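Pasting in a structure now, in structure tokens, and then I'll have a few things to ask.
Here the complex is missing a single protein chain, while all its other protein chains stay put.
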Amino acid sequence: MEQLAFGVLALLTLGAGFGVITSRTVFVSALWLVLSFVGVAGIYVLLGAHFLAVTQVLVYVGAISVLVLFAIMLTRDLMAEEHPQNKQWVLATIVAGSVFGTLATIGYTTDWALTWPRGAAGVASTSTETAASSGLGSSAVEAIGRSLMSEHLLAFEVVSVVLLVALIGAIVIARD
Amino acid sequence: MSMLLQESSAMRERLMHLLAGVLPEAWVGTGVVIGMSLLKATAIVLVIQIGMLYATWLERKLIGRMQDRLGPNRIGKFGLLVPFADMIKILTKEDITPRDAHSWVYNLGAILILPPALVGFAVVAFSSTLIAADLSVGLLFFFAIASTAVIPIFMAGWGSRNKFALIGAMRAVAQIVSYEIPQVLSLVGVLLLAGTLSMNQLVGSQGPLPAPGAEGAVLPGVWYIFLQPIAFVIFLLATTAEIERTPFDLPEAESEIIAGYHTEYSGIKFGMFYLALYFATIAAAAVTAMIFLGGWQPPVPAFLIPESGPITDFMYNSGWLWMTIKTVFLVMVFMWFRGTLPRLRADQMMAFCWKILVPLSLANLLVTGLLANLLAPLASPMAYLGAFVVANAILLGITLWAVRRWRERGSSGDFVFEVQPAAAPSGVGGGD
Partner (left out) sequence: MTPSIPLWWYLILAAGLFSLGLYGALTRRNAVNVLMGIELMLNGVNVNTVALWRYITPTAGSGPAGAGFGVDGQVFVIIVIALAAAEAAVGLALIISIFRARRTVELDDFSLMRG
């Protein structure tokens, strides 16, 4: 069952990614991008990161995609509909291919020393009800909130400042 | 409550037996999951479809009465068969596709406008046990799905190859994206009090009946509309803007921009936009009822419910009744807005969102956070009620005073980023 779900989602995500880089119209590339975001959200659900999946949809599909689409609308250059690839595509294929090969080989051949979350009795289990405030699935929201406010408080504050700066910067840059 | 749970597990058993005879062993589990999901989805779609049909009837009757006329009364008694006449009309209209429309983006836009409105119903709790997917992040899930509604609007606007459609689409998207912020911010106050994102637990925390699976006492025990009236008003207004109903229906204003992003659609494709509008209205009303009006909770305080007996059983099993009443009431409130309020201009709408709703929701969040922290050791619903009513009254007073002062000074008291040139020759660019 999980394998079927993974197969469908992986096909969706990679297919949509392929659509992004090979579409002739910018707008259609953006739509494929939205589809790949949805696919990635599905992968997060499969991995048990429910809050993350919902955040992915909310931020990426609901906000970043809108930004991209608005930018496409506001920068429409009617002369540029042909030849969306530039002249470097041979080199780019080699580079991207070798990056993929390296990463895939590392991913496949490394012995990751997988450990599974262990329940109270020390027995490995995959059940998501392992502990009351476990970070998996259902109760992750509380754990994430606590973590953001205690261990990762600095990152949280820095990100909020970065977002403020980006907000102001984007408005100032995009004004007339 | 237990009655419905037994029914759904009985159905699961029957489905498992059915599939065990058909599928190989390893696939039965998958089959049961997919089968149960399909059953739930079908049930929801059927119920909501009937609800939507009669929402259109209700709208026309209600607005007719508000405008001192009768509304439809010819087809069927009181016009009750009008939705079916509408359906037949829309299905038999000629489907005109513009020649230059981008083929599949145009069609896909009409198709994809429905899922965001429908998928949200998966986390709506029609009763304490009738919830299709009791996600632990249910509330956020609903708003995430609602925020994906902008993509088909863009597709419709761009795919039509029509400048008016494009402008309408961009305006609609700007409106939706802007009003998402006060909508979700106003809810954070409620979340601080409830402590959970799960829809069922959120309803359960409004007392007097606990949600299935809740541990501990039911806190805060009162409906959130009493604890967070300002947040309720902000949420209601922002939601009206999100579902693009009057007074925020500029994208489809007939007198201004023809029909906005669905100008070029006719026949069943326009029917899709119409369906999506009403599904979204019902979903928005259902979610507002769940968050602020106590969802499936009966409207009696906790001390009036006896420990056992026929009244208690009735209270436990009648969740769907209260939920339906509250949802219909809120749908009528949305229609009331449509019948009485004039439409806002685009700049008025944006100013209202960013200059009034966002600061107010942030102030509300601040006050709520402070109070929730201070009140945490006291475990009594009455203490929460008293403190929050006072705090909200103060906040409302300050807001009204501030708005009146702002209006007296003239709204041109805005910040300017650059110094205006002393003598600007006419015709050079527009000032902000």
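Structure notes:
In this document, chain identifiers A and B correspond to the written order of the chains, with residue numbering beginning at 1 in each.
Basically, a contact is a pair of C-beta atoms (placed from the backbone, for glycine too) under 8 Å apart; a residue touches a chain by one contact, two chains touch by 3 or more.
No experiment lies behind these values; they were computed from the predicted model shown.
Shown chains touched by the undisplayed chain in the intact complex: A. Subunit A meets the missing chain through residues 1-3, 6, 10, 13-14, 17-18, 20-21, 26, 29-30, 33, 36-37, 40, 43-44, 46-49, 51-52, 55-56, 59-60, 63-64, 67-68, 70-72, 74-75, 77, 80, 83-86, 88-89, 91-93, 95-97, 99-100, 103-104, 106-108, 112-118, 120, 124-126, 130-136, 140, 143-144, 146-148, 151-152, 155-156, 159, 162-163, 165-167, 169-171, 173-174, 176.
Keep in mind that, in the parts below, only the chains that are shown with their structure count from here on.
One simple way to say how far apart two chains are is to compare their mean CA positions; for subunit A and subunit B this gives 27 Å. Within the complex formed with subunit B, the residues of subunit A that make contact are 1, 4, 27-28, 31, 34, 50-51, 54-55, 57-58, 61-63, 65-66, 69-70, 73, 137-141, 172, 175-176. Only residues 29-30, 33, 105, 135-137, 140-141, 143-145, 147-148, 150-151, 154-155, 158, 166, 170, 173, 177, 180, 196-197, 417, 429, 432 of subunit B touch subunit A when the two sit together in their complex.
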